[in-house]
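The chains shown are only part of the set, and none of them has been moved.
Chains here go by letter, A and B, matching the order in which they are written, and residues are numbered from 1 within each.
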């Protein structure tokens, strides 16, 4: 009861009509463009500049009302508790890694996990932050982790996430092993502590980022990115990333990807533009061009329209590619 | 944080002691009479008569604390987002169909899904709105749907729900096929877009409804119903419905059902009375008589007592029937 005033309920409901060609289910669907959230968070002032923080975030599919993928943790979005003070912010639990959280500011769809956006498929190049958690789990979070963010010094901040090696009930990863003797057995411990670090810098209209991460099966990814606002209503952005899967793959171990983008505010509307390529070593390139439009009905609610055109191998090892088209029309509401 | 004031938490906890004879588990049970809910909803005023709406509703079994059936979606009750204005209300997501929502006003237990009530077994005659969703899912909702309600014109309103054909992980429906070649395979798309429409009319003490629906395996149901209040404390109601399962069944394709009922407010008490019959083509009739009493402790809380007597085939294809008796005693609390 004493705590009632300290809990904030927040969330997002985003639903629309979408269609993507050349996918397993290419029918017109009611589905989401953004993550749908229902969260609970609070801040307690402990005095002397010290604060206690917690955040618990449910994620769900609005079209069926189910948890994302039916299988994800209740608080898939995050579950963290920690302290904030002059030393920065220190939290324990589950959440976005430093790498994944930092790259979003340099992606024209702000990291929204949809086909028109670039984060899932191109910007992180199919990399997963969490390969040893149950199948269907999210690909950009660490469970069992410590999260640290430094204070911001003259526009400069460093963020670090380190996870324990503890097993989390994941499936076997065959890797360089065999079906009967996989490189990582089911419910395996990590072979090394997963970590994720990023450094960000902001100076007026200019921002830049450098980030690197290693997951529980020792795949590595690094990224460099920058953005610039020539006028306040226009943000231009670019990122480059390289993934190294040589710990679990004999061939096609490296993947390079780059993304260019722009966000242009015009009255109550915002135009999103992006172009990017992904080049896995020895596999066909993926090339994607997307355009989006967000029409604000209020600071909390907008309508959106996305169109995307992607040239991509139909199966990742295939020698031929297809043209995948995507459209989305819907409503996005924050509460 | 800016949204805190816009989220309303609401719900229902209903638990009591019940027993039903001639069912799989005919022991005395602690269970629910009404749906148990914990919901989150909000309305944002966008100006010019336009509003953004969302609603997320958890449903659970109070006796074990589990989600209904252990398998239903987290937001089984509904998960919808949309806009409301002069044009009516338009929402996307998952919720009660227009048919299912409209018939409840003409059922003496107000559509409460319990043995004494008439909706599940008689009024919709065993029909399910959602046959291609996972087993155990609710029988009166569409997922992946668009929901539209017109404004009310002189007491008259039209409601429509249309779902996409997209697959939702459901079990196979053998139908007119065979075990090895079912009419609908597991995780099948709908063979046609499911839809549900209703028209309702209210004029002082009189109300009436006409509704029709077709589900994902093309079973059809329609209903006509009316209610009348000779005095403000007494509501009389009647409904008739016909189901057509000829798309998936060779025999026993049609089912007729009718229900008569009354709600009579006496001081802080309310008496519920009902009688109805269901006649599947070529199968024994089901005849049900129920009486209930609700004693209000406050506008939000009441105690209830139900007694029901049903003559019904023990197995639906059987040539003999049994007399099923049911009693319930419990407490219903809204928050």
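Rule of thumb we're sticking to: a contact is a pair of C-beta atoms (placed from the backbone, for glycine too) under 8 Å apart; a residue touches a chain by one contact, two chains touch by 3 or more.
Remember, predicted model here, so these are calculated numbers, not experimental data.
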{"item": "Subunit count for the whole complex, all chains sharing one sequence, 2 displayed", "value": "3"}
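Keep in mind that, in the parts below, only the chains that are shown with their structure count from here on.
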{"item": "Rotation angle superposing chain A onto its copy chain B by C-alpha atoms, nearest 5 degrees", "value": "120"}
{"item": "Chain A and chain B, separation of their C-alpha mean positions in angstrom", "value": "39"}
{"item": "Residue ranges of chain B in contact with chain A within the complex", "value": "1-4, 6-7, 9, 40, 42, 44, 46-47, 50, 52, 54, 56, 73-83, 92-94, 133, 143-146, 163-169, 189"}
{"item": "Residue ranges of chain A in contact with chain B within the complex", "value": "8-11, 13-17, 25, 27-31, 36, 38, 58, 60-67, 70, 74, 297-301, 330-331, 333-335"}
